[in-house]
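For reference, the structure discussed in these notes is given below.
What you see is the complex with one protein chain gone and the rest in place.
Chains: A, B and C, in written order; residue numbering restarts at 1 for each.
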Amino acid sequence: MTSSRLTAGGLIDRARPLNFTFDGNSYDGFAGDTLASALLANGVRMMGRSFKYHRPRGVISAGAEEPNALMTIGTGADADPNTRATVQEVYAGLTASSQNHVGSLKHDLMAVNDMLNRFLGAGFYYKTFMWPAKFWEAVYEPIIRRAAGLGALSGEADPAEYEHGVRHCDLLVIGAGPAGLMAALTAGRAGARVVLADEDFTMGGRLNGESDQVGDMPGSAWARQAVAELAAMANVTLLPRTTVFGAYDGGVYGALERVSEHIAKPKDALPRQCMWKIVARRAVLAAGAIERSIAFDNNDRPGVMLAGSVRTYLNRYAVAPGHRAVVFTNNDDGWRTARDLRAAGADVVAMVDSRPGPLKDHGFRVIRGGAVADTVGRHGVDHATLRHHSGTEDSVVADLIAVSGGWSPAVHLTCHQGAKPLWRDDIAAFVPGPNLPPGMSVAGAANGDYSTAACLKAGAEAAIAALDLTTGPEIPHAEDGPTEITPFWKVEGCKRAWVDQQNDVTVKDITLAHQEGFKSVEHMKRYTTLGMATDQGKTANVPAIALMAALTGRSIEETGTTVFRPPYTPVPIGAFGGRHRGKHFHPTRLTPSHDWAAAHGGDFIESGLWLRTQWFRKSGEKGWRDSVDREVITTRSKVGICDVTTLGKIDVQGTDAGAFLDRVYQNAFSTLKVGRCRYGLMLRDDGIVMDDGTCARFADDHYVMTTTTAQAGPAMRHLEFCRQCLWPDLDVQLISTTEQWAQYAVAGPHSRDLLRKLVDKDHDISNEAYPYMACGEVTVCGDVPARLFRLSFSGELAYEIAVPCRYGHDLFDVLMKAGAEFGVEPYGLEALGVMRVEKGHAAGNELDGRTTAGDLGMGRLGSKKQGDYIGKTMAGREGLLAADRAVMMGFRPKDPNAQLTAGAHFIDQTAEPRMSNDLGWMSSVAWSPELQSYIGLGFIKNGEVRMGETVRAWDGVRGTDIEVEITSPHFIDPEGERLRG
Amino acid sequence: MSYSVFKILKEGLTGNRGWAPVWREPQPKAEYDVIIIGGGGHGLATAWYLARNHGITNVAVVERGYLGSGNVGRNTTVIRSNYLLPGNEPFYEQSLKLWEGLEQDINYNAMVSQRGILNLCHSDAQRDDYARRGNAMLMAGADAELLDREAVRAMAPYLNFDDERFPITGGLLQKRGGSVRHDAVAWGYARAADARGVDLIQNCEVTGMIREGDRIVGVETTRGTIRAKKVAMAAAGRSGQVAAMAGLRLPIESHVLQAFVSEGLKPIIPGVITFGAGHFYVSQSDKGGLVFGGDIDMYNSYAQRGNLPVVQDVCEGAMAVFPAIGKAKLLRSWGGIMDMSMDGSPIIDRAPLDGLYINCGWCYGGFKATPASGWCFAHLIATDQPYETATKMRLDRFERGYMIDEKGMGAQPNLH
Amino acid sequence: MADFELKPRSVFDAIGGCRVAAEGVTFDEAAPRTLLSLAARKGQADALRSAVAKAFDLDLPDAGQMVMAKGITALWSGPDQWFLSAEGDAHLAKTAKVVADMASVTDQSDGYTALTLAGPRAPDVLMRMSSLDFNEEAFPAGSVARTSMQQISAMIARTGDGPDYLINTPRSTARDFAHDIKVAITAVLARG
Partner (left out) sequence: MRITCPCCGLRMVEEFVIMGDADLVNRPETGADYEYTYLRTNPAGRHRELWYHEQGCRSWLVVERDTTTHEIFSTELVNKGAS
């Protein structure tokens, strides 16, 4: 393969050669090369296949707009599909492979699609594959799906690390071309906090790709100097390799920094990428402009490139993308490519300008008012057909066709908040319109300023205006050339002329869309898929809009653009995800007894963000049921302890605390005596149960409320809403104390005996002094402050004791030691659940956001209460009082060993499992070691009336169907004798 | 013109010059029997079923933008009938059955793809909840399977089974669930309705209602006044605005839901997967893009665009459950305006004003409802009686206390 | 002497502490102090301010501020609410007495874990933890903010010009918080 590397020039570091592979072949490039420039330097033109027709494709651009040269970088779990070779820096050992072919890149079997193209036009799939009906899914769709996509995911977990961060600044400058650099210099010198971000690894923008001078030096040298000055300023942050991908509300910009993708072996802790939120008081968009092509027959062959990009390869990378070049332009800028090609020693076969004009001697053949009509070549261009103004054609040998259809300002970020760009006829381009994102202004080519001099000036002025400065720096002298253009979108022809190269959308497809009524640009886009590929039509959209405008006879302005959406270029999902993955997806809340439990056979289960102990395994136990049965039996017969720290705790204080609670609970709390607790049911204002728990009164003006684990956060928010928004006149203060107190249930006949050993002697906890539902402040183990509640969820004689968390670990340990003589055992969430089902206490499964107090058998709690409370009025609606509502009952299988399942539905004994026969559902089940039977709680229509009857618990998805008797939900000790003992 | 493979062959061989426009571009007439406000999925389907089932064709669908510019053209295309409550389940099951025969019905390939929907669960309680739902589905004649962890692993081995914060304990699978090509639904119904004589009027925004006494008799639009015997609202995210023109307030808030698509990738996931411990669900389009979404942005919005925190939240969920997705690049994000109702379920009912019919409250689940919604709404418009699967979707259910609250979140629409 | 003794433990005791000391940044758990929440009773904010001023010679700070005086640190924590911290328990009893009827006093000493982060690279670390602006001007010494850091809520104060920061974060997630901050530190250092 011939080398296309020029012998001198460019911004590459010839002292640092780097070896890499493409499709298994080894090549050399230099530091400063992109994968695309290095491949071109090695004479590789064909770099991929198109999406639909699998046509051979080469690189057309030198930047982020590239539609064709997409590759997979790396292998295995590191494989990174659909990477644009034009932005991937070469590093030593890089492995790249081409995509979307069956067989080799050169001999792709899927290329048959190209031969069928006349049947595969826009939207063909909507019109067929309908008969026979079954065939769509069985035959057609799998074929279509197999052909989908370009690159492939590895299927393995992405091992890369992605970081997130937030940066604040006075001025964010997006793009470091002449406009951006000048804006940053102006702001930086004035002392403002500046962030300058550019997606390229070398700042300078077009200056690096051109051969023009700025001041008295080459443009790239001027850029280097400006960057060095900025780097030395403490108030300026330079973010190279950083794409600002989205402009969001409130001056928040999303930016993706590629931290280590260009490094052969990055340091361990170095993330692959960092996603910054840049919070900017003001922003200057100086993102430049993107060149577009002209549609002509077979304009998609490798070797057809954008003219400006050809210059970039020549000047920045010292690569000649071709040796015999045709340049095709409709504007002045294209001529520079001919100039630079010649300077680089390439043969300019013809300079074709679609604009008629006088012929001058340029030292190469010039065709005015002509066009490139067609190309020939199997895996790349080898001939071009030139069409003269007269219509005559001739064929020339050429391996490069450099095309300029004009430039399109990179207005993308200006539109992210809904603004529409405006069409400017003089430059034949859409420029930023009104209603920019607040705080944003636009400078340079992104604003339609196409000369370097104008860009430099606009950059400085934008910074001055954004920061309200009075003066700015001197503007260096620069090229101020003309940018005349006469729009020319497509060359007449009878073959296919590509507009969107990646998605294979041709002029014919656009014509067909028009013919079939898909005339709005949005319809055209969706019907043809134009602009929907990975490049989002950066080079394709404007020509397509112009073509549609011509077909409909509307102006381009009227036709308008499609909607611009973030991200500006594709961003890895991993980068959006950041570090919150795996075990760190959400924070883990650990209770004070966590380490103790972990050391004593505890198995943990997620409960919201908490980890709670499910059960404590003991050696010899065959499964979790053994552990749970033991824990239940021990607790009911001796004493058990359980960590209940996770329940929400809210200290409610203030002189109106009681009145406040009266309004937020369904039942009264102002009447509760100090030193006593009460069960409370909290409703939402729509009358449905929100949460339940106990509330204890420690002083006239001090209550301690508990919520369920799941509702702790929402309850706090709700109570603050009530306090601040509904009743600001009440004197109430709320504070969560969930994190402050380690709280343990001590339950079972020996619970008092056990606590007596720990509670300091000056506190009397006898049944008389500390009856059921008593509460108070005590001290334990020698003056450690504690809160003691005589509450029982298990139905046994039981307490909950709370100490400040720092003592939590030791208290658990001490309870175990002190309880040894009573046979104490720790118990977990599962045993807790069994005991509450045995007692018929409703919990999360029952409080599913649809149940009323009445459904739970607690309608009476609120019915007598005077005055308004949250949920009172709406609970009185007909539907919530309807007689046929399912109410909570107990269920026992006829066969005690028949394993009940939650989620089963109830039907009558002889009924079919049909919706019209649905009576209700089972919400919680347990094996009761005491009753030696499965038991369940559930909701069933007319439950009270049907008590004692038998129905079926039908669980179709689990394949069970069990006869159950409807019972009271209180299976054990219904009178509550034990807990009062 | 009938579409078929033969037609494609014939056209392909003759330069594709014979394809006719999929719809006419009529000028609005002065009066119609029925005006449907909104050329989204529901409006267009309603027009089709009015024509097909009731022979009513003197109908106009008026659309403020281009046909399908609303949510039908920007949703994540999931279809399923895995609902719990009797107010919903038969309706969505009817819809799924209609999807199953849609292509033949309207002679348009909307690419109904029943590759299954798998809802992952992460705790016993969640699994029981899915069992309850699965059983409700079976009882309504739908299909449902409860999977355990190993069955999920067999189906989707690339999910996170290694260092999960919330381990996958199983899932609820509906094999008949899947996805449908969103745009094709709008275009297919539009083409079919147009062929029966329905006028599809684009770029025509309804700006007011014409009221005579307690009766609505037409609409003001940006293309003039159009009168009608019946006016039917199918304005989705803008229902609140349109209702206000008739002097009504609805139990609806408008919120933005974002959706995302990745670059095209070779097939990796079969059907739809939803993560039960975070905000993330995903499927893969025919073109290879991973189409995914999560929760709404939470704030009221008519802007059709959202913000970065939710993008990050969704992608965190993605990485937590499907860490192989990390290197897939997010290609495009967008938003749609959702008509979030107060119980998360829709309303198909007559308005308190004669001549006005309401179809709204679809939240982020109305795409799958498109056929049944069109069917039931057409029935209501034509007969003034609710269709049997939509009898519970009444407007007065909130006042009377018959909410259909699948999620149990109560009267806060952004929580549904 | 009671039969059973309860020793106070930090969340980091069992995992060998959380200290990181590196070039330009150090991170550690702070010595435990009593931490009290004072929430003014309705209409009592001014009375509370003067009572505290009299008893402790300390002006309760305005929104977003902290003050340190005679061993007591007062952090603004919300409208009409402050967190007071001091060494030892005596503080607790005294404060409760001084402000009785003017404020609801709640012991939060165990609800939070106090952490210190210091050194010239600390702002770089915080940039990866929080969305606040830790620039000198935006968050000078004496500033305090309640915010969230990597999904975990935190109350951060700038206590000195090291710069030094004091972070109070809920106890149950303190280990995760320390993990996150360590990861951020390592990543900052890897950038060089």
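As a convention for this text, contacts are C-beta pairs under 8 Å (C-beta built on N, C-alpha and C of every residue); 3 or more make two chains touch, one makes a residue touch a chain.
Everything numeric here is computed off the predicted structure, so don't read it as measured data.
K.L.:
Going by the stated contact criterion, tell me the shown chains that border the hidden chain.
P.N.:
Result for the missing chain's touching partners among shown chains: A, B, C.
K.L.:
Looking at A:Gly345, A:Pro438 or A:Pro482, which residue reaches the missing chain?
P.N.:
Of all options in A:Gly345, A:Pro438 or A:Pro482, contact with the hidden chain holds for A:Pro438.
K.L.:
Sort through C:Ala145, C:Ile167 or C:Leu189 and give me the one touching the missing partner chain.
P.N.:
Touching the chain that is not displayed is residue C:Ala145.
K.L.:
From the listed residues B:Thr169, B:Ser301, B:Ser333 or B:Asn359, report the one that touches the chain absent from this view.
P.N.:
Considering the complete complex, B:Ser301 is the one touching the chain left out.
K.L.:
Which residue from A:Phe51, A:Tyr248 or A:Phe616 sits in contact with the chain not drawn here?
P.N.:
A:Tyr248
K.L.:
In the full complex, which residues of chain B touch the absent chain?
P.N.:
Answer for chain B: residues 238, 240-241, 244, 249-254, 298-303, 307, 309, 342, 398-399, 411-414 touch the chain left out.
K.L.:
Going by the touch rule given at the top, which residues of chain A touch the chain that is not shown?
P.N.:
Where chain A meets the chain not shown: residues 166, 248-252, 277, 279, 417-418, 438, 685-686, 717, 720-721, 724-726, 728, 868, 870-874.
K.L.:
List the residues of chain C that touch the chain left out of this view.
P.N.:
42-43, 45, 63-64, 77-81, 131-132, 145-148, 153
Basically, only the chains that are shown with their structure count from here on.
K.L.:
I'd like to verify one number: the distance from the centre of chain A to the centre of chain C, where each centre is the average of its C-alpha atoms, in whole angstrom.
P.N.:
32
K.L.:
What's the distance between the Cα centroids of chain A and chain B, rounded to whole Å?
P.N.:
It comes to 22 Å between the two C-alpha centres.
K.L.:
Averaging only over C-alpha atoms, locate the centres of chain B and chain C and give their separation in whole Å.
P.N.:
Chain B and chain C have C-alpha centres separated by 49 Å.
K.L.:
At least two partner chains per residue is the criterion; list those residues in chain B.
P.N.:
Residues: none.
K.L.:
Hunt down the residues of chain A that sit against at least two other chains at once, touch-wise.
P.N.:
Counting only residues that touch two or more other chains, chain A contributes 164, 277, 580, 584, 586, 588.
K.L.:
If we count contacts the way the header does, which residues on chain B are in touch with chain A in the complex?
P.N.:
3-5, 7-9, 12-13, 16-17, 19-23, 25, 66-69, 73, 86, 89-90, 101, 103-104, 107-114, 122-123, 125, 127-136, 138-140, 144-146, 157-158, 160, 162-167, 172, 181, 183-184, 187-188, 202, 262-268, 277-278, 284-289, 303-305, 307-308, 311-312, 314-320, 323-334, 397, 399-403, 405, 407-411
K.L.:
In the complex, go through chain C and note every residue touching chain A.
P.N.:
1-11, 14, 32, 37, 39-43, 81, 103-104, 106-112, 127-128, 130-133, 135, 138, 150-152, 170-173, 175-177, 179-180, 183, 186-187, 189-191
K.L.:
Which of the residues in chain A end up touching chain C in this complex?
P.N.:
Per the stated touch rule, the residues are 161, 163-168, 193, 259, 267-271, 277, 279, 579-580, 584, 586-591, 595, 609-610, 651, 653-656, 701-702, 729-733, 735-742, 757-758, 760, 780-782, 784, 803-811, 814, 817-818.
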